[in-house]
Each structure stands twice: as C-alpha cells, then as structure tokens.
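Sharing a structure with you now.
Missing here is one protein chain; the remaining ones are kept as they sit in the complex.
Let's turn to subunit A:
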Amino acid sequence: MGIANLAEKIDAKRLESSDDLVQLRREIQMRQDPNQVQIVVCHGTGCLVSGSPAVTRAFKKVLGETDIEAKVMPGVKTTGCQGFCSRGPLVTIMPQGIFYERVSPKDVEDIVEQTVKNGKPVERLLYKDVNTGEPLQTMDEIPFYNLQTRNVLKNIGTIDPTDIYDYIAVGGYQALAKALTTMTPEQVLEEVEKSGIRGRGGAGFPAGRKWRGAVQAKERKNQPLYVVVNGDEGDPGAFMDGSVMEGDPHAVLEGLILGAYAMGSEKGYMYVRAEYPLAIQHLEMAMAAARELGLLGDNILNTGFCFDAQINRGAGAFVCGESTALFTSIEGKAGEPRPKYVRSVEEGLWGCPTVLNNVETWANIPKIIDKGAEWYASIGSPNNTGTKVFSLVGKVNNVGLVEVPLGTSLSTIIEDIGGGIPGGGEFKAVQTGGPSGGCIPYKHKDAPVDYDSLTKLGSMMGSGGMIVMDKRDCVVDVARYFLKFLEEESCGKCNPCRLGLTRMREILDDFSKGCGSEQDIEDLMSLATSIQDGALCALGTSAPNPVLTTLHFFKDEYLAHIKDQKCPAGVCKDLITYSIDPDACTGCGACAKQCPNNAITGEKKEPHTIDTDACIRCGICEETCKFNAVLVS
C-alpha cells in the first residue's frame, strides 16, 4: 500500500495545535511499514519526457496481473525530479533502495519477478561506474549521489509531492509548528540572520539582512509587508527551482509561511514561470492541502496567526525574474524594470515593503528553523554558508541536479560528481551563473564555488546554472549564443541594453566569419564596459560578462578567428572545412546518404570524398560516421 492511499484512510481534519501535528505524523508513520516493498518512479519533467508514465502504467498493470502475497503488495509512488535526468526514467525499489536507470516498460516484468518478489537486482538496469564499468546497486553507492550533500533536494525523489501526508511523515511543517508555538517572530528572524544564508537567486544578498530591513520599513511606514517567491527561472539549461517547486512544493510554502510569521506578513505571492505547469499544479495542490489542515489561511494551528498566499503565472519573459519587473508584472502592468534607487524592502509591491526571495532560499528556511542556525552555518564556509543546488549540463557525463556545500571546488562538481566530460580529458571551461554569467577556464578548476570567488573570476553564482564545455565548444560561438539570448530577452527600455547588445553581437558575428581587427576587440570591450556601467537593470549590466570573460581567458581563440581565419574548436561554419580521412573511411556510404547537399561521393568500399564547394558545413556526416573518418579543420 502506497502512502498516497493513506489520504483516504486518515481523516483530513484541521490541526488545532502542534500536538495535533505530532499526532498526525505518528499516525501516518504507524501505517508505513519500513519493510514494505515500494516501487518509486521518478515523475520529474526529465523522466516524464523520457517515458516514466508508461513505466508506471506497466508496473500497475503487471502488479494487477501478478499474484503477490497481500502483505508484500507494493505500491507505486511517483516523485519529483531525482536529479539524474540524463539517466531517466529512474526507478527505485524500496526498502533495499535498488536503483535502476533508463527503465522501459518492457523491463518492468523482470523487475517485478526478480526484485519485487525475490529482492534480487536486475543487473542490466543498474548504473555502471563511469570509470570501472562496475554495476552499482543503490543510490548511496553512486558517486553522483554520494558526493553530494542533499539538503534542499533531500525529499525530492523520496516523497510524493502531491501528498501532504508524505511531507508530514518526513517531518514537514514541524518547523512551522515549532516557530508558531515556541518562538517569537523576532526569534525566527534572528535565527535566519544567524544562519548567514544568502539569497539563492542571484546576487547572494544575505536573506536575514533583507528581512530585517523590510521589518524596519514596515514599522516606520506603517504599511503591510508582502513576501514573494521568485520562481521565474528563465536561464536556458537551468531547472533547479522548477524541480524544487515540482518535487517538494510544501517546503517552499512552509518557508514562505515561516518568513511571513517572522516579518508579520499576511499575504504572499508565488511568481512562477508559466512554462512550469507541473510546478504550478503541485504548488496549488500543496496550498489547498495546507489550508484544509489549518496550516495556511486564518488562525494557523489555532495560534491566531493568519497568512495566505496566491500563485501568479510569469509573463513569459526572462527579465520578469528581475525584482522590479516581477513586481510590475504582479501589479498587472508590463514587466519592465524600474530604475531602482529605493530598495524593494522599502518600496516593492504596490509601494509597500516587500521581501522577494528565490525558491531555493525559501525552501531552506524550514530546515534552518528545524535544525537551527548553527547547524546551517556549519555547512559551507564562513561567508558562504549552507548548500547550493546547481544544474549541471553541457559536455558532462552526469547531467543533472547537484547539491553541494558552498565552497566545493569546480573540479569536484564537474569531474567527481559530474563524471567528467564524455570521452575523458579536461573540460575546456564552465559557464556559471546563467546566460549573463561568465566562462571559467579549466585552469581555475580548483576554485571554490561560492558567491565571492565566482565574482572575483568575473563570473557569478546567479541561480546556479553550470554549463560545461569541451574542446569542441568555440568561445566566440558561446559568447554569441548567450548574447543572442539576452538580446531577445532585453525589455528594450534603456539604450545601452536595447541597442548595445545587438551591436556587440554583430561584432561577434563578424568575428565568427573571420572578419575583424584588434581595434574591433578594443571597441567590443569598451562598448561592453559602457553597458555594464550604463544599463538600467542587472540584465543589461551583466549581459557583457560572457564576452568579457571569454576575451579575458581565451583571447588567443578570438585572435585565431580574426587573424588566421581559423576556428580552433571547429565550430564557426565560415572558417571550417570538412574532409574524409581515406585511411579511416570504410566506404560504407552512410554519410553520403545523409548529406543534404549530396556533397559526398565515392565507390562502395572505397574511401569517399567531400566536395568542399558543395559542402554546406552542417556536420551531419561527422555525426553519421561510425569510424570517426570525417575530419574538421
């Protein structure tokens, strides 16, 4: 029996005290048998796309047809993203925790026969160590998981996000009950201050200091105070906030209620990216369930404290994640940044004191209140406490969500947890901080990943995106790509960003065609600096980062483009030629069939050749050839 079924068994009645919560938790736990077989299927976005619903259906079907003794009758539990998306669909069989990757419906019968009935692993579905090829049975044995410190991600992948009882069973709302019944708002605020937690969404501003400023403004101005969740996550390749909202929505909500209590707020908003329907749905279900149990709304836990929240769908623009644009968007106006020389803790939503924090920041709050500021501050390093979730993507073996203490080195994240780059060797660079972050080269692989070190390297933490690049990534092309993204996302309000990003991108377009001079590089840097200094909001002021950091660390590669008309990474189409290595070519003809412009000719079993004039440099032959016979130069 899965926990989901318990919802029907336990009477959903309003909790009137913290004892009621303790009692409810005990009741749920009593019905959970730790030795119960349970099939856990990841239903995070990545696994949904790779086919986990079909796997779940197959389990239900097979279980329905199999006669298993009633007492071991397992349930199928679906969870949020377990972080190892590149290996999905993921299935775990409890209580042993046997971990299967890339499961398809046709594997289900074997899993039921061997693992569910007999407790034996199906070897072919186990994760194999990247280096030794040895099969590993449980999550705890897999370096991707065991080198992490999963704190915010802890529940995700073990609880059913749509079931409040599942959250309560693992200690959910315990922090809220503790705060409401044993702590004053001031004590909660002090605890957050002492924890040292810095905002997880961008600039890394200390959350406690922000909260304190807002409370002071509220008292001075005698106005209501609003608390807001920033769930707009718009960085390409980033999915940590979406996964937290989808996979552990109650943690975000509980954090928000705790903040509201600490700061005396009665109304909160969750601004969630419209492209995250599942996150919106799970947050809505979480709020409804919490209201029913008296954990949200009027007179929470019968303590007299009232607070409610609502969800606002993002307006679909990257810039709406910027605080002032987010506020104008919630107010129902076009999401454009406002010049901000008054802090939003003073004048935010509707001109009232407002505290905007990132999803992950809020999700940390219940843990801080539950385990204490000291515990939190003991993780990470002094000015950079706690853990941070990163979305590790690009040229890395283990693509996924990774949570580590701040201060962990780049190489631990990329090489140990991420398993290095496909094909082995050194990574070339890593882009941190999203599209307007910076590119950090391999030589800084031992740099600790924290707010201050990344800024020193010309990059930033941002919300935790990490895009790994290898030698086949061209820095000119990468800089162009991010600039293009930001150009499209510019709100167009101020001149440096509206006009300057396009002009910068045009200069890079020229470079990628082999045109340009050192004077152009000078101009590019000078223009970039003027945008950093002149743009109105942080989208514009940070947009030149990828260009400036790649110019700083990889100037030679830029010069190769404009002086030698060469793209060393073999990416810029105008500067490369494809040819076939006659010694490696087997004459299978596969490439010739795929070439869209019929540029490849040759007799069967004889080395083929590419007509350079007809070649449109699409690279399809290179992808097609199984013998690595296609050369790029």
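Here are some notes:
Here is the rule we use: contacts are C-beta pairs under 8 Å (C-beta built on N, C-alpha and C of every residue); 3 or more make two chains touch, one makes a residue touch a chain; residues count from 1.
In the analysis below, contacts and distances are computed from a predicted model.
Protein name for the hidden chain, per its UniProt entry and selected from "4Fe-4S dicluster domain-containing protein", "Anti-sigma regulatory factor", "Branched-chain amino acid ABC transporter permease" or "Carbon-monoxide dehydrogenase large subunit": "4Fe-4S dicluster domain-containing protein".
Note that of A:P95, A:P236 or A:P339, the residue touching the chain absent from this view is A:P339. Screening A:S104, A:N299, A:T502 or A:T601 against the full complex identifies A:T502 as the residue touching the chain left out. Taking the complete complex into account, A:C494 is the one of A:L15, A:I421, A:C494 or A:C591 that touches the chain left out.
On the side of subunit A, touch with the chain left out of the figure occurs at residues 317, 338-339, 341-342, 487-496, 498-503, 506, 523, 526-527, 529-531, 533-536.
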